[in-house]
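Please read the structure below before turning to the comments.
With one protein chain withheld, the remaining protein chains of the complex are depicted in position.
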Amino acid sequence: MSQNVLADSRARFAALVNPTSVVFLALAAVILVGWALVAVDGGQFLTMETVVGVQQRSAALGIVAVGQTLAILAGSLDLSVAYLISLASLVAAVTMAGQDSNIVLAVGAVMGVSALVGLVNGLMISKLRVHAFIATLGVSLIIKGILGDLYDGPAGRVPESFQHLGYDRLGPVPVSALLWAAVALVAWFLLRRTKYGYRVYAVGGDVEVARLSGIRTDRVIIITHVLCSLCAGIAGLLLASRLGAGAPTVGTDGGYDLESIAAVVLGGAALAGGRGGVAGTVGGVLLLAVLDSVFNQLEVNSFFKDVVRGVVIVVAVAVYARRTGLVGRRRT
Amino acid sequence: MLTMTGIGKSFFGVRVLSGVDLAVVPGEVHAIVGENGAGKSTLMKILAGVHAHDEGTIEIDGRRVSFGHPLDAQRAGVAIIYQEFNLLPERTVSENVFLGREPIRRGLVDRTAMDTATARLLAELGEASFGPRRLVKRLSVAQQQVVEIVKALSLDARIVVMDEPTAALAEHEVELLYRLVRRLQERGIAVLYISHRLREVFDLSDHVTVIKDGRLVTTVATEDVTSEDLVRLMVGRDLNGYFPPRSTSVGETRLQVTGGGNDRLHDIDLKLNAGEIVGIAGLQGSGRSELAKALFGADPFTRGEMTPVRPRSVREGIRAGVGLVTEDRKSEGLALRQSVRDNALLVTRAMGRGARRSGVRELLERVRLKPPREEQEVRYLSGGNQQKVVLAKWMTVAPKVLLFDEPTRGVDVGAKAAIHDLMRELAEDGVAIMMISSELPELIGMSDRIVVLREGRIAGTLPSGSAEEAIMSLAAGEVSS
Amino acid sequence: MKRALPILAVLAVLLAAIAIVNPFFLEPAGFLSFVRRAAPLVILAAGQYLVIVAGEFDLSVGSLVTVEVVVAARLIDGDEAATWAVLALLIVLGLFVGLVNGAVTTLLRVPSFITTLGMMLVLSGAVFLWTGGAPRGALSQAFRMFGRQTGWAVLILVVVAVAVVLLMRANFGRTLIAIGDNERAAALSGVRVTRVRIIAFALSGVSAAVAGILLGGFAGVSAQVGQGLEFQAITAVVLGGVVLGGGRGTVIAAMAGAFTLEALFTLLNLYGVSGALKFTVQGVVLIAAVAAGAIRLPFLDAPKLKGDAHAVS
């Protein structure tokens, strides 16, 4: 009996120190410290504009990172998202050509192109057995070449009505953040409530166990990459709306490939797959965005920012590795 | 309800099972016993749909079935619980239980139903120490086993196969398992219980089937036999194998441990002498491999005295002249994609000693590797040849003590003899040898004395030429008396 | 050596194709100038190979190259006398960065992808934090010599290539591959897994230092000298048939992969493939090479089953 209570409280403690909680605790800490620092600096941290700014800044990365979460949970990863975002923004803006009437067509086209890229990624990884790193690196090179060949600078034009997506807000919540929230919710829902989600964890956790349980692992990988690419496509749409046009460098300038992976890992997902979730990723993205915002407020130069960001990512993963190591030791 | 008739199976022309019959009725616990390599696991894997059988028929409830995939067996109501659990550590208990067949309600996974069903099953099994939402990685091995059993129940399995379920359990956890098995029995589920431990067989089973060398020996009601009978049935055979002659002279003590212990071992007193082959017997989970790893320094002793040194690491062990031929060649012994030469030189290189490439060929001839192609990748070699490469690897550093863990498992007859000869040769050259084997004839044929382990302790030491029965009863623990 | 054959064949074909368009390529000067141009990538590929064959990644080499060049310029600041001391310091710097990568990866158990990604951010941030955003100072003539003079560059390449080939044949190299193939077996054979891995990272850092010295010497100070080199190096290694995940592939093939990549660039230039489309070609070639390797594997693996069968009973 007492053993039970002990085990239970231990489980509760374990839940508290699981990576998702850690990242949100860290987020709270950063907000607190940021608030203090900015206050000392003579400014105000939690103003409407900063709150909106944090959301605006993190929306695109957040959407990509949600897709990346799926890929990483399934034991894969996607380096092609950055170029795909650029491609999506161009497809969107060029198809819209400034006309309201083309919006539906453009969104459809972006989704189509993204799904195709995801399909190619997924097929190469599952059927051709190409390492995800190489497959998606190769695809990103291919897209890079096509982009460079077709477009030499911003192109297309997004109609005013579509720009509401990027600029409007409801109170303190920008529409872009709502879009991110929607994407995150859908992904969360997929992972928690559908068979597909359970399969993603199984495939990423242990392919053999998944296969023995009758899961068609190849199919899971392919669907996951399609979804991941769709997220990148949505981010491309959002950026097109923000920028008013498509830009061939918007994805790479934003560093969405490596940064989205960093955000996912920061959120406590295991790079090897099978552990993590959308909530952690959202926390990871917000953490990066709030850090950014604090630095912005303090006008810290961007090089220092990079140093801090690099250290934060590595330290976070080292902490998670320690924790899971302690718990997992018994198994080995 | 389950009838297997005349089951036969060959792998690449090697016959591992022939003419095995097995009949199981609902609600019975049916033990299957036999030595390692007798064919129990193969039989179970056929039943689980992992392997297809070549001969014979399987009938469930009078209908003939044929399993091409584990899922087929699952659907037919057969669940198998392996020694290595098929669980996802990062997922909850109920998610594991329903993996791949989550209940769906209005298109969505019905978590509540999953959790309730799991909780119900846990309760039925009398398991209260954890709930359906606990992550599997936070469970003990025994608790994980419960999860596997719950999984089997949730499959509505009518036949549950347990492969050495107590191997990884502590004493008090075994009691729990007994309870679980009886609950299954009460539900009318047939349990196929594979075990070496005779005590469990007598505690639990209604019938015992004995398999030896891939053939059915007999099936009897448990109450009609004694443990001595069973041991005789399992091992009773002619010692027809060829073993090299024993050595006559025993040299100085190469390694001595007094009161050695760690997590898994207690009060180990052991002496290994030059020129002598000491056999180690014991059931799975008795601490045989642990003993070897402790002597070697891989999982060191934390208590006790040891001469010349008590190694705290592999490198200390190697420096003290100890070598370990591991039980699992593929995961622990060899770098499979590297050449024979690179594997043979691995230890010398690791220890930073001058690796003489020129000497490799000679060495390979000495271990009788055929053909001695140094460039060949090890993964293309047969099991016997792979084992010879592992041996060569150790011979490069001229060890004073060599520990063999199941040296001839998965090795064909010819290579087996060659390895035996080599072991004896090494002993003659003054190496102290310890050999762990589940194959009693091998132990008896090779060893100058046999140390029997039980539950991490030395249960006794027997002289060379002891009977298999004596070893088995020491290893399994007395039951009937 | 045998396993390096496919990539060597591809390389030969590409070189022949270049020679057809540009006969000057066949003259020693023309060929050596190609070798000189390829040298930094080949050296980086050799370093990256050491890490990949042990089952890891090093994404930090690109920014490390930039750091090396920028640090060299600031410290030398045009002073010829400072050259040698700074050169030594650069090597130590590369070694140190590699050691940190290795230590964090092995001792703190952070996946190397993340470790070196973080290092990439830290390095590129730190160096410009130090120099105030843009490179300052100037390289000395003596420093420039190594990258500018074909003779020196080729000599350094040859020395590095010979050294790394010898290294891979020595105890270190063989144990390194064994770790990548089967870490547990290596550890139970007495291999100091952690130490060997850390050394591999350290050597990758040193290779970035040498590549930085060559690149800085070749073209002078620039803030973007190392941009994207990490992916190019990984691409080169993979083109050479080295498998991500470790344990397979030779360093000769990895270096040949780097030459092949450089030859591919040259060829695409010569044939006037549009600047952008050459990335597409590169992507296709990369995937095709790896897919071809992967598809062939089942046949190669076939005999392995036999071994398994024994263990089944």
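Read from first to last, the chains carry the letters A, B and C; within each, the first residue is number 1.
One rule holds in what follows: a contact is a pair of C-beta atoms (placed from the backbone, for glycine too) under 8 Å apart; a residue touches a chain by one contact, two chains touch by 3 or more.
Going forward, contacts and distances are computed from a predicted model.
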Matching the hidden chain's UniProt record against "Periplasmic binding protein domain-containing protein", "Acyl-CoA dehydrogenase", "Sarcosine oxidase subunit beta family protein" or "NADH-quinone oxidoreductase subunit K" returns "Periplasmic binding protein domain-containing protein"
Going by the whole complex, the chain not shown touches A, C
Per the touch definition above, residue among C:Val127, C:Ala178 or C:Val221 touching the missing chain | C:Val221
It is residues of chain A that touch the chain not shown, namely 47-50, 52-53, 56-57, 60, 93-94, 97-99, 148, 151-157, 163, 166-167, 239, 242-245, 247-248, 250, 253-254, 296, 299, 301-302
Which residues does chain C use to touch the chain missing from this display?
-> 22, 24, 30, 33, 37, 73, 131-138, 148-150, 215, 218-225, 227, 266, 269-270, 275
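Keep in mind that, in the parts below, only the chains that are shown with their structure count from here on.
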Which word fits the touch map of the chains here: line, ring, star, complete or other?
-> complete
Contact tally winner between A-B and A-C is A-C
Taking each chain's centre as the mean of its CA atoms, how far is chain A from chain B in angstrom?
-> 45
Chain B-facing residues of chain A, complex = 3-4, 7, 11, 14, 192-195, 197-199, 201-202, 205-206, 208-210, 212-215, 270, 274-275, 324, 327-328, 330-331
Provide the residue numbers of chain C that touch chain A in the complex, in ascending order.
-> 57, 104, 108-111, 113-115, 117-129, 133, 231, 234-235, 238, 243-245, 274-284, 286-287, 290-291, 294-295, 297
Of all residues in chain B, those that touch chain A in their complex = 69-71, 74, 86-91, 95, 99-102, 104, 107-109, 111, 128-130, 134-135, 137-138, 140
